[in-house]
Each structure stands twice: as structure tokens, then as C-alpha cells.
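A single protein chain has been removed from this complex, and every other one stays in its place.
Up next is chain A:
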Amino acid sequence: MPPAIEATGLTKTYGDVRVLDALDLHVPRGTVFALLGPNGAGKTTTVRILSTLTTPDAGHARVAGHDVVTARSRVRRAISLTGQFAAVDETQTGAENLWTAARLSGLSRPAAARRAAELLDRFGLTEAGGRLTKTYSGGMRRRLDLAAGLVRDPGATQVMFLDEPTTGLDPRSRRELWQAVRELSDAGTTVFLTTQYLEEADRLADRIAVLGLGRTLAEGTPAELKARYAAHRLDVVASDEQSYVRLTERTSPAATRDPETRTLGVPTDGSAAHVRELLDTLDPGRRDIARFGLHTATLDDVFLTLTADKEPSRV
């Protein structure tokens, strides 16, 4: 069995912005893969290339074993996409939106009606199914959008693309959507999702790729990434405003900053030698740091470390 997604050297330029610069990806079947990156990193561009909506300027990608440029139709039959912006009609009801999508994916009338009802039930929208989508909450709309991506015969969708599925959702809707993604994954579908939220990638994904500078800056399991890039974070609290400013000048861009509490978070491997060295570099006069604490790094720290580096690196 070929991997769910295999991309080599994907390159895409808009005007003189090189959005993707020789991006490589490898996603085994049945896994949840998160592409993590800030706004403008090229996540949507990647998803659009992999889902055949746009063509790369260079490089190749195969999804479910088919080339995304030369075998578009085959790829399309094996994937479903829930884009960054909801693709449901506000003035159709939930049921009508699903019915439309089901008919478009080739289901007969009775089968489309059955499938629409099934999906409404599965995504907790049965009661709202008869209402116009414009009356839905953000979370409900997002779930409907996800459902509309899954109208085909159950099992036909091998790879599901979700572009920032939870951006703009309240915490409760976000958890509901995570649950839906896990169920999809448990049913054997490969899930490729993009996110700006490190917590989301950490919670959902088997593997994470960090996208920056048009390519993968790092790739691995959440645990691997944390272990390899900044296993720990040294939080130093400045004695006063001036100290905070001086400390800021001496830290690397990879540090987190919180002017409110005058705290800087600096990546470290956690060894006594490195911590001692850091404290000395940051505060040679031994008057700027009032207190410090050592924490296990979060993905936020990983991300900052990576995007601060100019050199791409891999796990």
C-alpha cells in the first residue's frame, strides 16, 4: 500500500513570494498528520495542491497513490476537503446542503437522503437539520461543513483534508470537532489537518510537521519534537522595567515574552550547565533577574525555537 500522502519538492510562487520552497511530506495511512504554521506560512496552499485545487510550480505529490496533477479525478474520488472557510450555503438548510453534496458525489436520490440523515445524526445536527444554515453557531456550521466533505459512501474517503478546522471556534465546539476527527481516524481515514494551535496538533496528531520558510522546519511525533527542540523552558522574571528591557535585548528571538509579568521564556536543554550559562549571559551584572523557574517545553516553545532559526532542520 502506498502512503496516504507523499510529496517531494513542492514549490509554489505567487508573484514574487515563494510560498512553498521544495516542501517534502510523508504521511502513512491511517494516521493523523498536523501541518503547523502561523498565518501566511503556506498551509492553505499546501492543502490546495494536495487536494488538486491548484497545481504546484515544481515538485510532485501523490495522494492515496495517485498523482495530484496527472490523475486529478482519481485523487478527488479518494479525498474529501473541508476548507478554511465554510463551503455551505447559508440559505439552504443543513439537510439540503448535505443532500446537494451527496447528489453531486453521485448518490441516487434515496441514497442521498439517507446519507444526509445519517451524517446529521453523526454530527449531532439532526434537530437543526431543517433550519437554514445561517441560524447555526460557528461550531455547528463547521461540523456541517465537515459532514458535507464526507457525503460519499462510507469508506470511500481515504484521506480527509481539514484546513484550520477549529480557527475561530469556542472551546466547547473545538472539543466537539476534535472528537469528530478522532472518530474519523478510528474508522481508518487518514486525516491531514492544518492548524495554528499547537495544543491542537499536540492533542490530535500522530505526527506534526512545522511549516516555515516554505518547507518543513521539523517533523516528528509531538513528544519527539518537544524532546529535540527545547525540552525545557527557563522562565526568568525581571526585577523591574529597565531590567526587563535589558534582558529582552540579550535574549534570542526564540524566547517567549510577557511584558505584563516581565517574564521571558528561554529555550534550554535543562542541564545545570546550560541553565547556569544562560543566566550568566542574560544577566552578567547579576541584578536584572529576580527569580527563575524551569518548565517542560510546550509546542509553542518548539515553534518559536524553530521559526527563529533561519536554517531549516529536521528530526
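Here is the rule we go by: a contact is a pair of C-beta atoms (placed from the backbone, for glycine too) under 8 Å apart; a residue touches a chain by one contact, two chains touch by 3 or more; residues count from 1.
One rule holds in what follows: contacts and distances are computed from a predicted model.
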item: Absent chain [UniProt protein name; select from "Protocatechuate 3,4-dioxygenase subunit beta", "Dehydrogenase", "tRNA N6-adenosine threonylcarbamoyltransferase" or "Transport permease protein"]; value: "Transport permease protein"
item: Of A:20, A:101 or A:254, the one touching the omitted chain in the full complex; value: A:101
item: Residue touching the undisplayed chain, where the options are A:54, A:196 or A:248; value: A:54
item: Residue touching the undisplayed chain, where the options are A:11, A:92 or A:196; value: A:92
item: Contacting the left-out chain in the complete assembly, out of A:77, A:175, A:203 or A:250; value: A:77
item: Chain A residues touching the omitted chain (full complex); value: 48, 51-55, 72-73, 76-77, 79-81, 83-87, 89, 91-92, 96, 100-101, 103-106, 132, 148-149
